[in-house]
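Report on the structure given below.
Now for chain A:
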Amino acid sequence: SGGGDDDNGGDGTGDGSQIYDKKHISRVNQVPTNIQWNPSNPSSYAQASQNLLFDRFAQYNLAKNEFVPYAVTDWSFGDKSFTMKLRDGLTWANGDAVTADDIVTQLKLGMHTGTGYADYTKSIEAKDDSTVVMHFSQPVNKTIVKFQVLVNNHVQQKKSVFGKYLNKIEKDEKSGLHELQNFAWKEPIASGPFAFESTSQQQVVTKRRDDHPDSDKINFETYSYLYMEGNQSVYNAMTSNQIDSVATAFTPPHILDQLPKSWQEIKFPSGVGYGLVPQFDHKHAGDRAVRQAIAYVLDRKAIVKNAGPASKKPAELSVGIASSAVDKWLGDSRNDFTDYGKSESKTAKAEAVLKDAGYKKQGGTWHDSDGDVVKLPVQVPSGWSDWVTATQTVVDQLNSFGFKSSVDGRTFGNLQGQVWPNGNFVLASGSWLPGGGQATFPYFSLRQMMLENYRGFTYNYPAANENRGGNHGTVTVPKRGGSGEMTVNPSERLKAMSHATDEAKVTEIAVEQAWVTNQDLPMLPVAEKQTQSFLTGDVWDIPEKGAEVSKVRWPETWLPRLGKMNYASN
Partner candidate 1 sequence: MISEQTNVHSSEVTDPILSIQNASVTYDDGESYVLNDVSLDIGRNEIVGVVGESGSGKSMFAETILDAIPDPGILEGRVVYRPDGGTEIDVLEQSDEGLRSMRWEQISMVFQGAMSSFNPTMSIGDHFHDTLDAHDADRTAGMERARELLSDLYLDPERVLASYPHELSGGMQQRALIALSLVLEPDILVMDEPTAALDLLMQQSILILLKELREKYDLTMVFITHDLPLVAALADRLAVMYAFDIVEVGPAEEIVDDAAHPYTRALLNSTPSLNAPLEEMRPIEGQSPAPINVPDGCSYHPRCPLATSECVRNDPAFETPSPNHAAACFHWEEAREEIALNYEDLLEHPSERPGGEDR
Partner candidate 2 sequence: MKRTDDSNAVADGGSRVEEFSFETTTSDVEVTWKERLGDFYTEFVYKPGLVAWDDRRTRIGGIILTVYILIGTVGAWFYPEPISNQVPRNLAPFQDWSAPLGSTQSGVDVLAMAIHATPSMLIMIATGGIFATAIALVIGTVAGYSGGTVDAVLTSFSDIAMTIPGLPLIMVLAVVFRPDNPVLIGILITVNYWAGLGRSIRSQVLTLREASYVEASRTMGVSTPRILFKDIIPNLMPFVLVNFANAARYVVFTSVGLYYLGILPTSVPNWGIQLNNAYKQAGALVGTSALYQLVVPMVMIMGIALSLILLAQGLDRVFNPRVRTRLAGESSSLEESDENTEVMSQ
Partner candidate 3 sequence: MSDAPLLSLKNVEVHFENEPGLLDFDGEAQTVRAVDGVTIDIEENDVISLVGESGCGKTTLGKTAIGLQRPTAGSVEYKGHDIWDIRDGNSDADIAWSDVRRSLQIIHQDPGSSLNPNRRIVSILSEPLRQVSPGLSTGERRERIYSLLDRVGMSPAPDFAERYPHQLSGGEKQRVVLSRALLMNPDVILADEAISALDVSLRVEMMDLMLELQDVFDTSYVFISHDLSNARYFTEHGGGRIGVMYLGKLAELGPAERLIQNPQHPYTEVLRWATPNLGMNMSVTSDFPMRKIDVPDPINPPSGCRFHTRCPKAREVCTRETPDPISVDESSEAACFRADERHEYWNSEPLDGVEPESDPGSTSGGVEMD
């Protein structure tokens, strides 16, 4: 269980005055000796501990849908600029102060490695020791900047360590990048409240710092990550109290039931969705009538119930907007949208759509006007068990409707490497949401749906980017709330959205493009995933169940910083 020896207990009145020689154990799913902490090097980049070791510029609270300042305490927008103010007293674990130069180094490295803000950023400079300014080439939507700069960055690439790579890159970009991306940072200098201590085969060990601005909120000495692979191991470790927190683990209800009472599940939308990606070149999947029929047939709620009701929700509406944000962005216009049936199989509607388009049902199976059977195999990464279950159910529903469907399970690598880039599929399971807090902002999710699913599928949607087989072309759909048709260019409209600083304009484009996705169905949204994080309250003081403060990604590294996850001394 969580603690070490507790001979240190005593006169502590809490609140950081008394430090306990206790160890908090969390979970990592990488072999610890392989982990490294250079974010520019994709090989074995840390997948949990980086959040503890490095301070995030700002946090995004998914309950309140707001940005929470952290390492950057203040930010402001100019016409074409963005200014950030660093927190006072921020230091690296080796004692050096965190300076604006460090941040500039990091952001500039990001420019070279092509992070999101590289698109519109012209230059980055340190105004003074604690102020950083980014200059843009044109006005940019603030929400986009906040997500791409504040939420997605940690105070991490210290100039004394990474400066030399930047110099090199500025001289010779190619070889400099090569060196940077091959640099494995195995003994990182932390900026967060815990400093790196050691790695071994089984664990990563970090020690509480004294000189972090939030140090006084933390009353335990050690924070370690225990290596654990597979959900089964995690369940086992949780039931036997071998660990104290888990950042994310897909946990079905009957396992939840078996967990000791002290465990608290923190659930929030992960911003990842399960949906079907049609191949638009395909005779049937490329036919809007078939896509709509599929959408009618699918009983999203039943699918979710099979694949894990504890961690999934059915997609609210078949549009490119996360369920929680649908009301906010669509408002009253929501009623205009086609409801394909969230918790039922609207087979009559589906039949009608198909028959209108010239399909016929013969001997229980749908044929097109040429007499070809409608065959709809669905691909799924075979290792992703909940996706496999969902896909199995999708297939069964399609089959009982009269399509010929089957599960086509392949390794993710195979799909990713061979199948999707070449369009070798009819329907593929894929995410229709971009992941994380940004999923709540329609710009990101609509892009994901129509233009640039950077998970790498190709589906030859006309509006899509070239690397998805599209040509940034136009799409024609019926007019919303009336007769006639409308033809729009989604690529151009979304670009306009990214530069719109005016909320009304953003909303207008969001509703318009949501309508396009609702009618044309470039993807078929099915479910949204919930992240399940776990904390134990057996020897730890943690926020009460359902507290808003916990609803951030990586709560087990966020709460200690707020003094909301401490050793329970009594």
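Here is the rule we go by: a residue touches a chain if its C-beta (ideal position, glycine included) is under 8 Å from a C-beta of that chain, and two chains touch if they have at least 3 such contacts; residues count from 1.
Per the selection procedure, all candidates are chains of the complex that A comes from, given by their letters.
Just so it is clear, the structure is predicted and the values come from calculations on it, not from any experiment.
Among the candidates 1, 2 or 3, the one that touches chain A within this complex is 2.
Chain contact summary for the complex, chain A toward candidate 2: residues 230-232, 235-236, 239, 252, 254-255, 258, 302, 305-308, 382-383, 385-386, 388-389, 392-393, 396, 399-400, 406-411, 414.
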